[in-house]
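Here you go, one structure.
Heads up, one of the protein chains got dropped from this complex, but the rest are sitting where they should.
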Amino acid sequence: VPINYLNISADAKKQRDKKIKELLEKRKLLQKGLDENSIEMFIREISLMDSNNYTNKCGVGEREGRIVCDLVRRRHFNFAHGIGRSGDISEIQPKATGSSLLNQLTNALCLDLIKMMGVRSAEKCIIFPMATGMTLTLALLTLKSKRFDANLVLWSRIDQKSCFKCILTANLVPIIIDTIKNDNDELHTNVEEFEKQIEIFGAGQILCIISTTSCFAPRGCDDIEALSKLSKKYDIPHLVNNAYGLQSTYFTHQIEQAQREGNIDFVVQSTDKNLLVPVGGCILFGFNQELINDVAKMYAGRGSSSSTLDVLMTLLHLGRDGYMKLVHERKEMFQYLKENLEKLAYQHDEKVIVNKRNPISMAMTLKSFNKNKVTMIGSMLFTRGISGARVVSTLENKTIDGYTFNQWGSHISNENNVPYITVAASIGITKNEIDDFIEKFDKVLLKVKNNES
Amino acid sequence: VPINYLNISADAKKQRDKKIKELLEKRKLLQKGLDENSIEMFIREISLMDSNNYTNKCGVGEREGRIVCDLVRRRHFNFAHGIGRSGDISEIQPKATGSSLLNQLTNALCLDLIKMMGVRSAEKCIIFPMATGMTLTLALLTLKSKRFDANLVLWSRIDQKSCFKCILTANLVPIIIDTIKNDNDELHTNVEEFEKQIEIFGAGQILCIISTTSCFAPRGCDDIEALSKLSKKYDIPHLVNNAYGLQSTYFTHQIEQAQREGNIDFVVQSTDKNLLVPVGGCILFGFNQELINDVAKMYAGRGSSSSTLDVLMTLLHLGRDGYMKLVHERKEMFQYLKENLEKLAYQHDEKVIVNKRNPISMAMTLKSFNKNKVTMIGSMLFTRGISGARVVSTLENKTIDGYTFNQWGSHISNENNVPYITVAASIGITKNEIDDFIEKFDKVLLKVKNNES
Amino acid sequence: VPINYLNISADAKKQRDKKIKELLEKRKLLQKGLDENSIEMFIREISLMDSNNYTNKCGVGEREGRIVCDLVRRRHFNFAHGIGRSGDISEIQPKATGSSLLNQLTNALCLDLIKMMGVRSAEKCIIFPMATGMTLTLALLTLKSKRFDANLVLWSRIDQKSCFKCILTANLVPIIIDTIKNDNDELHTNVEEFEKQIEIFGAGQILCIISTTSCFAPRGCDDIEALSKLSKKYDIPHLVNNAYGLQSTYFTHQIEQAQREGNIDFVVQSTDKNLLVPVGGCILFGFNQELINDVAKMYAGRGSSSSTLDVLMTLLHLGRDGYMKLVHERKEMFQYLKENLEKLAYQHDEKVIVNKRNPISMAMTLKSFNKNKVTMIGSMLFTRGISGARVVSTLENKTIDGYTFNQWGSHISNENNVPYITVAASIGITKNEIDDFIEKFDKVLLKVKNNES
Partner (left out) sequence: VPINYLNISADAKKQRDKKIKELLEKRKLLQKGLDENSIEMFIREISLMDSNNYTNKCGVGEREGRIVCDLVRRRHFNFAHGIGRSGDISEIQPKATGSSLLNQLTNALCLDLIKMMGVRSAEKCIIFPMATGMTLTLALLTLKSKRFDANLVLWSRIDQKSCFKCILTANLVPIIIDTIKNDNDELHTNVEEFEKQIEIFGAGQILCIISTTSCFAPRGCDDIEALSKLSKKYDIPHLVNNAYGLQSTYFTHQIEQAQREGNIDFVVQSTDKNLLVPVGGCILFGFNQELINDVAKMYAGRGSSSSTLDVLMTLLHLGRDGYMKLVHERKEMFQYLKENLEKLAYQHDEKVIVNKRNPISMAMTLKSFNKNKVTMIGSMLFTRGISGARVVSTLENKTIDGYTFNQWGSHISNENNVPYITVAASIGITKNEIDDFIEKFDKVLLKVKNNES
């Protein structure tokens, strides 16, 4: 092969290698995403650093990263050793330098993403190979190991099960503080009640405050600034459940602001909802390295590297530009959904409730429908291929491990509650999906009305 | 295409379809493993049942199984929704019937494997998408939620970190019971001390007993039959850490026998070490469906389906015959390793310690070496590509969260402890690896001796 | 798994299955493309029909479709038997009903594409697993086997090597007919000269006429209508080299029109250039089934199914809508390239030559540059990452197997020829590429000018 042809190829290679070197040195998101080929090459190169992939591997232990099924081996790009060591999910594995590098790099890129999205003072970020709920539990157990006498968790009510479960799983006692409704039917945090409860029980009895950002309208983002101030004032830890809030700069700015004015210990969010990867991981970040490391040290055993790998490949694929594009498109789609839903609501004599503190989800009242039949609307939508729309009838009372929530789904027990449906424009949603939803929703409402009359 | 040619193809298809139907109906391991093509077809067919893979999907929720990076999507065969629902890792997801089926089927096949291996009275099995240690923690938290006043965990000492960490992570108090050494230098369970501690603290104070089966020689499998009897006698729950014990019928028969004679609540073991998949999952099984379900209901949030998928593909690939072949080969390799190591030990004036209750791991004394330099042997082996061999110097004292273990690695504090190396013949090990190890180990020992003299 | 959830999945499956059934029955392009998952499932299902993929395969012949390297097996989706039988590339293989179906279906879809693009009277289409040039050779050999005494091929000059080689490879004698230049510097077919040569040699001596549609400007599509009329009038077979012309309705309409008014025996075009697949296949179509079958019967041996598989997956991926989208975008990009190149030409005092009969390629004169240095422009562009631009200096004479072409690249020997560069907006080109080209081309021209002055 003539030398001048080879030179051009070598140039192309050099450009690639330069990007990878930059990535490994700076550990920051690339501005532009990499092509699939480059990503795969890089992943394979790292995986070759793990001992199970050495040509002359020789294992006389009980855990040697052997994979017996080829389909399995390939889908993990030959990664077998997971991440972390027995006592610490972020520790280096001698047998698996590639997996360790994968883990460190991904956590670093994730931290860079968090900063880019607006939480500029974030200090440390770790991806946990568990559900967000379980990671919250682990964070609670970590706090508990330090505040052994505190058993109570102050929790701003949000009618979503796993967020509540995580308190019970840690064998702690929740104090549920209902939201309050304003004149526009928006639901906000009852900050006064928080302070009241702190005074009733005493700060020493309270393990922590849990607040929530992203949620189903008409509930909005908790007043985390106020709660952060309480946290600081009374020296009570503060956990923020930012479930799918990383995709929106509104929530991230709330977090940044709250930390500046008060105190936040931990912020958790799911990898799948924010980064468009399969369910499986949770991003935990905070403003104090040691605190985050403490949680890492509570994870007993090695963890799956699967979510970490998904996140790394996704971040390399998107780059800064790719993620910001998704963020902007989502914002536009929210407006588009709002406008179309308002038109529809007007036709059906209903009202769209947009909470100023909720840039992702919106609700539409269903007050002109029979409360007893309103859930049928939800199942009719589902059988027509619409997923994710939730109908709240206000008639359901739900009991979770002995705690009863009246008017489950409403985030507040209030005789004025009306039935409604809630929908979200979350990251990755397309115009087609919104059009499809509006069209089918219209038909379903008409059909239900006709049946009722 | 002529009809008689098509008929032959159709026959081939029918045979395949019959196997799949049998699989779905009986939910038992196939006798013979499937070829890769059939496995992949089956997995894809299931994944098409999830709503994110419907042709006309329309998602207006916050979690719609969108995957933005193609590399990620493909490696998960388009599975995105994970397993379980917010409050229960084994619950069905309406949006994800395929993932739900995947989960149920894999758990069923895993239960069948457990029975085939000898735990015939096992009743229920669930794969948790977490490390074995974290699953132990979850099981402890589940017990704690029922026995609110019990804080102590009776634990037969084994010098492996994550097994101990799981107690601390659950914010419980371990009572460490050293093993006892017999005349052959084998380490066994101090059953008397267990009973003594129960009587000292009272059964009501004790949350549970944790015993271990598979472990590094010279420690052997705990006397789980005796501990099971204590569990039954005093009505104290009993957890068995069967870490990599599912691969050996010795351990599984111990478990079956112990449950018949006494009581076992939970048995945990890792997916990677027993099923040759990447690190990430834990198999929890027991003899009482409700108890196992209770743990499932403690997992807050959805979990990754990645480990479950790995296990399913592996079990379909192996079938009963394939797994039993691995089991038998391992047994032979243990003998082969033993014979060769004994020859080597003889040459170096050392002794191989095989614990009758340990069919996987064996130890070789290093008493003729300087205790201070003995760990060098381990690192020399590692730089020569030998992984998994552990050297115990008897000089190290390790403190984990305030608990100090003297002579860490020895499972017992005893002035007669000698340094040793421990190696294992675990599932998947090859003759080549053993030959390679013996050769390199010999050279390393000679080199160290020469340097010392 | 509850029945109502399963029903929704079953509905989704039914929709898919319906599409596949329709595809197999109608053998027409789908309106909308299929998602990757559905395509892969379909391909795998077909491949399972081949005997090498039967579970209990037993081969005692010399060609049993065994594949020893897993990477190879997977990339062919387990297809091993190729297409055709020893004497006929379109025959059914008893051992390989799946491969046979693959072959038939793909040829049928390809015919449908050809009709959709405007050649409505096309009757039969076969994909040959060889280069376009080799397929032309095979077509020539087929004609030769019927017209044993005819040795001459009338060929409208186009300065592209493989098109000329195919005549020589068939051991035939080309008669080269230069194009003629009109006032706008466009190059057209010298129809008169064709007729003159027919009369000189007599129709019986002439094996066939070869005309070309898609080509580098300033040459345009041959006047295939006029040549078709000659073909009919003198009963001389007519081959059309439609190399990359299937992507443009201009060329396809020319072909349809020419066949209506005269005669075309064979039309060849490459799969890679028209369908955006890797190099490897050629589409041969015509208006008389028997004639096309005759060529199929000339292919000695089985052929690779690789190109056919690529084409099938691509056509399933695109559907009618997807391909037409590419066709329309290309047309727009041609305009965009033209406008930008005209601006650039104006700045550099040059002229863009667009041949009305060439909707893909355009030329820009380089008359203000030193003829001896003009090829440097081409290599400077190449080292800057621009591929596909061709510079014609008018100084090169090229001899191929004894035939000399003066002013190679010009398609005509003419003292008025000026140097030029030719570029194309072919299917799949992006706006980015055009912008990038214009920018770099400008810089190169400036640099060359500065060096010259």
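We call the chains A, B and C, going by the order they appear; numbering starts again at 1 in every chain.
One rule holds in what follows: contacts are C-beta pairs under 8 Å (C-beta built on N, C-alpha and C of every residue); 3 or more make two chains touch, one makes a residue touch a chain.
Owing to the predicted nature of the structure, the values given are computational and were not obtained by experimental measurement.
Enquirer: Determine which one of C:L326, C:A345, C:M376 or C:L395 touches the chain that has been left out.
Expert: For the chain that is not drawn, the touching residue is C:L326.
Enquirer: Looking at the full complex, which residue from A:A12, A:I200 or A:L446 touches the chain that isn't shown here?
Expert: Once the missing chain is taken into account, the touching residue is A:A12.
Enquirer: One chain is left out of this view; which of C:M313, C:V392, C:V418 or C:L445 touches it in the full complex?
Expert: Of these options, the touching residue for the absent chain is C:M313.
Enquirer: If I consider the whole complex, including the chain that's not displayed, which of C:I360, C:I377, C:V392 or C:V418 touches that chain?
Expert: Touching the chain that is not displayed is residue C:I360.
Enquirer: I'm checking contacts with the chain that's been left out. Which of C:S214, C:N355 or C:T394 qualifies?
Expert: The single option touching the absent chain is C:S214.
Enquirer: Touch as defined at the start, partner being the missing chain; which of C:Q104, C:T169, C:Q205 or C:N288 qualifies?
Expert: Only one listed residue reaches the unshown chain, and that is C:T169.
Enquirer: For chain B, enumerate the residues touching the unshown chain of the complex.
Expert: So the residues of chain B touching the missing chain come out as 4, 8, 70, 382-383, 385.
Enquirer: Quickly run down the residues of chain A that touch the omitted chain.
Expert: Touch set of chain A with respect to the missing chain: 1-2, 5-6, 8-9, 12-13, 15-16, 35, 37-38, 40-41, 44-45, 47-51, 53-56, 78, 92, 94, 97-98, 100-101, 104.
Enquirer: In the complete complex, which positions of chain C touch the hidden chain?
Expert: Touching the missing chain: residues 36, 39-40, 51, 54, 56-72, 75-77, 79-83, 85-87, 94-95, 129-134, 136-138, 141, 144-145, 148, 160-163, 165-166, 168-171, 214, 216, 243-244, 270, 272-273, 275-281, 298-307, 310, 313-314, 317-318, 326, 337, 360-361, 382, 385-390, 400, 423-429, 432-434, 436-437, 440.
The rule is simple: only the chains that are shown with their structure count from here on.
Enquirer: Looking only at C-beta pair counts, which chain-chain interface has the most contacts?
Expert: A-B
Enquirer: Using mean C-alpha positions as chain centres, tell me how far chain A is from chain B in Å, no decimals.
Expert: 30
Enquirer: Let me have the rounded angstrom distance from the C-alpha centre of chain A over to the C-alpha centre of chain C, please.
Expert: Centre-to-centre distance between chain A and chain C: 50 Å.
Enquirer: Would you mind listing the residues of chain A that make contact with two or more other chains?
Expert: Expected reply: 70, 382, 385.
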